[in-house]
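Working notes, beginning with the structure itself.
Shown here: the complex without one of its protein chains, the others still in place.
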Amino acid sequence: MELLTQVVVSGLTLGSLYALVGLGFVVIFRATKVVNFAQGEMMMLGAILALYFYTDLVLPYWLSFILAVTVCALFGAALERLAYRPLINAPVVTLILATVAVGQMMRAGVRILRGSEVSRFPSILPAEPFSIAGVTVTPLSLSIIALAVLLVCAFMLFFRKTTIGKGMEATSENRDAATLCGVDVHRTFSLIWAAGSALAAAAGVLLAPLIIITPDMGTIGIKGFIGAILGGFTSIPGAIAGCFLLGVIENLGGVYVASSMKDVISFLMLVLVLTIKPNGLFVGEQGQRA
Amino acid sequence: MSTQDRRAAALGIWLLLLLCLLAPFFLPTYPLFVLSLAIVNIIAVLGVNLVMGYAGQISLGHAGFAAIGAYATALLVVNHDLSFWIAVPLGGVLAAAFGYIVGLPALRLGPLYVSMVTFGFGLIVVIIVQNWYDLANGPNGMVVPPPELFGYELFPRQLHIPIVLIAAGLFLLARNIVDSRHGRAFIAIRENELAARGMGISLAHYKTTAFAVGAFYAGISGGLFAGLSQFVNPDAFVFPVSILYVTMGILGGIGTLAGAAVGGLMLTLLPELLRGAAEYKDFLTGLLLLVLLIFLPTGLIGALRRTLDRPQAAQLPAPTAVPIAREEPRPAAAWDPLLKVEGAGISFGGLRALQDISLQLGANEILGVIGPNGAGKTTLFNVVSGMERPDRGRIVFAGQNVTRMPAHARTRLGMARTFQNVALFNEMSVLDNVRVGAHVRLKSSLLAAGMRTRSERAEELRSRQEAAKLLDFVGLLPYAEQPAHGLAFGHQRLLEIARALASRPRLLLLDEPAAGLSSSELEALVLLIRRIRDEHGLSILLIGHTMRLVMGLSHRIVVLDHGVQLAEGSPSEIQNDPRVIAAYLGVENAA
Partner (left out) sequence: METIRKLCLAIISVCSALLAAAAAQAETGVTDSEIRIGMWTPLSGPVSLLGQSARDAVRLWAKEVNDKGGIHGRKINFISYDDAASPQEAQAVIRRLIDQDQVFMLISGSVSGSTLPVRQVITRDKVPFVSSISSNMNLMRPFSRYIFRIYANEDTQALGMVQWMMEREKIQRPAIIYTSNDYGVGGFQVFSERLKEKYKVTPAAAERYNQGDQDFSAQLLRIKAADPDGLLIYAFAQEAGIIVRQAKELGITAKLFGGGSTSTPLLQRGAGPAAVGFTSTLVVPDLADVSQMPGMVAYRDKLKAALYPDGFPPGRPSEYDLAGYAAGKVTEAALEKVGKDVSREAFVDALEGVKDFDTGVTFPISFGKDSHEGSRQVEIIRVRPDLKWESVARIGAP
């Protein structure tokens, strides 16, 4: 029983990582219908930039965070302008491949500049474990879970309450109608890519202390996407819930079935869920499907 | 492409084949090996191309199918002493079986989720062969003995010619499939799923078939790779390999078979050329892919074609010049009424789109359906044609209860439709659009099409002639070879009608055929619809917003308003019905 609780708690920690990454995926996907395969790489870039500001330029943590997120947001908007906008009328598969290409370039570019450097982001919170009712946790992982929830709430407010956010929502729901209502779709798309990239960077900085920073750290990104599909893309809370669920499923499968098969288990789970409920677990029947 | 260009292209392909066959006699071992490798890759890319370019499904896990082919071949040869030449096709068939299974979720899911499913599949295959140590040494891989032919061991040098021959055979097979009713069905699905369903194409059948055939090609490619490299290990089938296949397809041009060949060849050679720039290689290939996507979206072959294409005059022989197979006349008025709708109702998320609709349509009759926007006219059409399933009520067509029958099966029974917003297969030629319409009447199997049997060829010729005749009937014959999206709007409407007629329906469903037409075009349309009824002897269910069309053509008219059947009667009765005037005509007159 103690093991089970521990498994679930660790699964939730893992799920919070996925949720952080998954959120950026969802924001971009809902508006553009593009699975951004470069999202993980943007996360990696955010982490590396923050590391550079924090350790090399010795800036305060909060400033490093903000700078990294800002640079990535600008970079995301630039990517949209240079790489994705020319393809706006192309089939979606072309756009997906474009993101694959961008991801590869980012990975390779970082490797050219930094070599295969492995770094760890110094944690600003203690990572010493302590036990609650036999379950071992660290302040670091707890704060990551809290931050993930906080970030999601902040973004939901942003989409519901601000004009820019509402414009993005409208564009996500119906591009043509949004145009008619006076939303500048081009500008909104830039904003969406910027927001998605900013989220990825924030996720990267937050989870860097939990994993390590390498050019290949972005591979975790796709898990966030899978979690989001599992929960349901059309709603942000659904997607986030899916990410947490995926973390727990992976750990349950890894502990109670076979640890090397946990990816297999989560993928089979995904296929099963999609076959039964194509809109995702936590979304009603009315949701549109991509 | 003109006949001349086509002949030049064919000549080029034959020359290339000859060059590849003769390569072992003049190429040193290393370039020859790279060429063999490229050809093996091309086979896999052909598979990707069939799935992506023709059926419009995204596969990000094709290396997984190649792995299945490679491991099946290796294990059959090593553990069961089977000949390599039997093991490779068996590996292909096994991969095809997996392709079929992977294709199943595609039926319910959008293309993006399909890409995730294939991505996961590719990942899982690698994880399993890596962890299943007893199967094939897990990550250490297994040695494959050189393939034997007539007692001789074939090392890469000797294996080259068999590989070229197999690739040529598979290329021919792919071309035949693409050029058949099955290939047209693939493209139709890619171009417009809705319209494809309307033409009686079973999406379930064709999507899974596309995956199975695509996986078969990848499986064969994997098997040949095992024989060529005489070693298989999981590292050879990781995700970047799947991406490589897709990139090869896009580079050459998705949706063209020659593109697969060109893309496969170039991207196998590219790393050899970039060996010197190792540190920048990944970056450069990424950049190359991105630049190609932006500037050459149709790939090298597509770009080549665009520069070659010249505006052309019609080249089809006049339809009277060719002998036309006599149409077997339909048994007239075998069922009366032909169509019965009994108490049909349907709701969408609590909104009742149709309530308790009942109507009948006799043989050779034209029934008009009118009503204001949002009255449920198109929903009624969808219920009749099988695009939507009613919550309540029954639909009887040609003596059969078809309420639960899918759209494509109804088309087979003799129902055909056009769409309110023109839904053509844009990239296909005008003629091929009509031939897709005849899909349900053509019988050749996939295998017959691949082998291009005598009966299949005869059937294809016949369908071509019939399609030409129908085009002549609607006056579009001069545009037969043009892509459909190039037609003027009025002509697109006519093409939709010709396409619907190609299935030789008993019942034609016309959804607002006059929308967007000029008044002279409208006159011609009225005449055409009359001629259709008289000459083809069928019944017509006609939705119209334009009073002139419906009133002038219909024997009887049904009026819908907010999903409710408001009135039914002859045109004159309807025109004088006060409820109708209030609900509908009043609005019309005011506007």
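The letters A and B name the chains in turn, as written, and every chain counts its residues from 1.
As a convention for this text, contacts are C-beta pairs under 8 Å (C-beta built on N, C-alpha and C of every residue); 3 or more make two chains touch, one makes a residue touch a chain.
If you're wondering where the values come from, they're calculated on a predicted model, not measured in any experiment.
A.B. asks: Going by the stated contact criterion, tell me the shown chains that border the hidden chain.
C.D. replies: Per the touch rule above, the missing chain touches A, B.
A.B. asks: Among A:Ile211, A:Leu268 or A:Leu281, which one touches the chain that has been omitted from the display?
C.D. replies: The one listed residue touching the chain not shown is A:Ile211.
A.B. asks: Of the residues A:Val118, A:Ala146 or A:Leu272, which one touches the chain left out of the display?
C.D. replies: A:Val118
A.B. asks: With the missing chain put back, which residues of chain B would touch it? List them for me.
C.D. replies: 12, 16, 19, 26-31, 33-34, 37, 127, 130-131, 133, 138-141, 143, 156, 225, 228-231, 233, 235-236, 240-241, 262, 265-266, 269, 271-272, 275, 278-279, 281-282
A.B. asks: Even though one chain is hidden, which residues of chain A still touch it in the full complex?
C.D. replies: 3, 6-7, 10-11, 13-14, 17, 108, 111, 114-120, 122, 127, 129, 131, 136, 138, 140-141, 211-212, 214-217, 219-220, 250-251, 253-255, 258-260, 262-263
The rule is short, and it goes like this: only the chains that are shown with their structure count from here on.
A.B. asks: Quick one: report the Å distance separating chain A from chain B, using the average Cα coordinate of each chain.
C.D. replies: 35
A.B. asks: Which residues of chain A touch chain B once you look at their complex with the stated criterion?
C.D. replies: Chain A residues touching chain B: 29, 33, 35, 83, 86-87, 90, 92-94, 96-98, 100-105, 107-109, 111-112, 222, 225-226, 229, 260-261, 263-264, 267-268, 270-271, 274-275, 278, 285-286, 289-290.
A.B. asks: Quick one: which bits of chain B touch chain A in the complex? Just the residue numbers, please.
C.D. replies: 52, 58, 104-105, 108-113, 115-117, 119-121, 123-124, 127-128, 131, 243, 246-247, 250, 279-283, 285-287, 289-290, 293-294, 297, 349
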